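A single protein chain has been omitted from the complex, and every remaining protein chain is retained in its original position.
On to chain A.
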Amino acid sequence: MIAWTLAYRNLKGAGLRTWLNASILSLVFVLILFINGLLDGWNQSAKQDSIAWEFAAGQYWAQGFDPLDPFSYQEGLKDWPQSLEGTPILWRQGSIYPDGRMYPLIIKGIPAQQELLALPTALLAQSQAQFPALIGHRMAKNCQLQKGDRLLMRWRDQKGSFDAQEIEIAGVFDSPLPSVDQGQIWVDLLSLQAKTGLENKANIWVAAKAKPQSVAGANWQELEVLLAPINKIIEAKKGSSQFSYYILLAIALLALFDTQVLSIFKRQKEIGTYISLGMSPKEVQLLFTLEGGLYAIFGLFLGGLYGAPLLYYLAQNGIPMPEMADEMGVSMGKAIYPVYSWILILKTSLIILASSFLVSYWPARKIARMSPVAALKGKLQ
């Protein structure tokens, strides 16, 4: 198409201005991909972490059990059928006394020989201590505990009377998941059951396989449902980051708009010449619109040129995350590996293209209303 040919020639001739506009647009392109890819990668790894450390294929919760309601731990308990594959967990309220200070927490009993979850429960089995326990590195930091420390742990037994036991920290594990770490301590299920008089009982059954059989007195928690809060948090983060790169896009578009307005003003005589040579005002308008749109196309190419290797490198090697990122409420590993979906790339390209064409078209509409004679004289304001 001739208008494309002409638009291409004009931009090629415009030199620096073209590079400037294309560079800004390419930067926005790469940045949007980067931020979204980062969040998608985070989302993906947070889910993988949650599956590995907490949810496996889904969970049964004993009728009445609600992890957010400590009073439900006593009611929401049941015996589990032997045929079920997976691992039970017993939750009890309790407290520990590091350095004599009381620290309330949830005591979680899990079979020491389980291999379904990434928790290193084997340490419980290997320990020579009388009552070994595991904590995560966040707990260890908060309570200033380390492996080998001994301290007092208290809980209420089945009848509600207090009981206490000296425990030994058999290991400190490093989990990306705060939800298996903060405010809790892991002990061997059988020991906890025995100490609390709750033989064979547990609140949760972590399933090894999805598509479960139905279990009387328990509610099946679909993996998707368990993971939903992660999606929600990531989507919220996406929403807030979206704002910042839309501002960036707006700045780039403003530069493009400025270029267009300026070029329509400065190139009046050229516009008049086009029309005198036989282009209709509409065709000239199209030409200027295409020129603006071509900036975006150049921008996408340019962005692809340096963005592709850069983004690929980051996806392969990950982006190291600071320790403080822990406070975000979602699991975060030591590094995030961004993930770029085709949908994301396509969507971003389309947004940039469409918005660029729009801000180019907007000022170019003026051309169709210009008097060619006035344009030739360069007398338009």
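One rule holds in what follows: a residue touches a chain if its C-beta (ideal position, glycine included) is under 8 Å from a C-beta of that chain, and two chains touch if they have at least 3 such contacts; residues count from 1.
Keep this in mind: contacts and distances are computed from a predicted model.
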item: Chain not present in the shown complex, as UniProt names it (candidates "ABC-type antimicrobial peptide transport system, ATPase component", "Hydrogenase maturation factor HypC", "Xanthine dehydrogenase YagT iron-sulfur-binding subunit" or "2-oxoglutarate ferredoxin oxidoreductase subunit alpha"); value: "ABC-type antimicrobial peptide transport system, ATPase component"
item: Absent-chain contact - pick from A:G160, A:G278 or A:P322; value: A:G278
item: Sole residue of A:Q126, A:Q146 or A:S371 that reaches the chain not shown, by the stated touch rule; value: A:S371
item: For chain A, the residues touching the chain missing from this view; value: 2, 5-6, 9-10, 12-14, 269-270, 272-283, 371-373, 376
